[in-house]
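Note that this complex is displayed minus one protein chain, with the remaining chains in position.
Chain naming follows the written order as A and B, and within any one chain the residues start at number 1.
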Amino acid sequence: MAKQLYYEDVEVGIEIPPLVKRPTTRQLVQWAGASGDYYELHYDKDFAQAQGFPNVLVHGKLKFGLLGQMLTDWIGEGGILRKLSCSYRGTDFPGEDLVCKGRVANKYVKDGEHIVECEIWTENPGGEKTTPGNATVILPSRAQDKKEA
Amino acid sequence: MQQGSIITDEMKEQLGVEGTPTILEVEKGHIRMMAEALGDPNPLWQDEEYAKKTRYGGIIAPPALLCNARAGTGRGVQMKSPFLRALAGGDELEYYLPVRPGDVITSVSKIAEYNEREGRRGKMLFTIIETTYKNQRGEVVATSRSTYISY
Partner (left out) sequence: MKKQLYYEDVEVGSEVTPLAKIATTQMLVKWAGASGDFNPLHYEDTFAANQGVGSPIVHGALKRAWLGHLMTDWIGEQGLLKRLSCQYRGMDKPRKMASMISPEEGETWWCKGTVTKKYIEDDQHIVECDIWVENGREEKTTPGTATVILPSREAKS
């Protein structure tokens, strides 16, 4: 089991450990099957080119899912993902690195919950943020653990 | 309505109207396919023995499970658009309860907004869909707000 992250471990500005991915056409077809999204833009190159793209595109919702993976890896089993949002601003293509990143934007305690807000995004090989978004997570607190014990 | 708007009266009448519910019976096999498609080896999604020892007491679904076509985002509503080309614009999910194998998730979507904008590719239509996901006990497990772009 990975080491649990606590509220006290994070400060505004710290980075979420990045998750490096390189989606393949195979992964896109796997995602199509798992998600039920059979839009041709994600597997038919001719179709994608007729739409003005050089290749098939990585599904937006797959990028959402990968950002989710980065966050659940980070917060561990003791953390709760409360909110995840992102915008599909830029296109990503199979065979290219897609790096999920994030940083802590705010932290506060409200109604007894230890809340951490983050900016998150995916980055393409050109360093562009193709999928910017936000996430809210609830972390366990060392202070609370002590009180309960 | 201003001249040349692509948002018709018929489209405006759709706003806020709840669509047909979509039912997703959550299965371990489907969760595994999703984890494989993500390349996410987290044992919490797949390893029952492991997951039993966590606070969840068993396998739960990754966040992606409620953010895809099978979960029902945008299903059961007829998005109207004068354009043929379409892209997903973004998704926002709020999670309230974990989703487990055996759960029966009913999702209901509605078209919350239609907006038009001039983009790089000419006139574009932004459609915002809001969805509520409830489990078999009627508890809201998540809500979502998704943007679809056609142009």
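Note that in this section contacts are C-beta pairs under 8 Å (C-beta built on N, C-alpha and C of every residue); 3 or more make two chains touch, one makes a residue touch a chain.
Please read all numbers here as calculations on a predicted model, not as lab measurements.
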Of the residues A:Q30, A:Q69, A:S85 or A:N124, I need the one that contacts the missing chain.
A:Q30
Extract the touching residues of chain A with respect to the undisplayed chain.
25-26, 29-30, 32-34, 38-40, 43-47
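We adopt the following convention: only the chains that are shown with their structure count from here on.
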Distance from the CA centroid of chain A to that of chain B, rounded to the nearest Å?
16
Touching residues on chain A, where the partner in the complex is chain B
21, 27, 30-31, 33-37, 39, 41, 51-52, 59-62, 64-66, 68-69, 71-73, 77-78, 80-88, 133
Per the touch rule above, chain B residues touching chain A in the complex are 30, 33-34, 36-40, 42, 44, 54-56, 62-64, 67-70, 85-95, 121, 145, 147
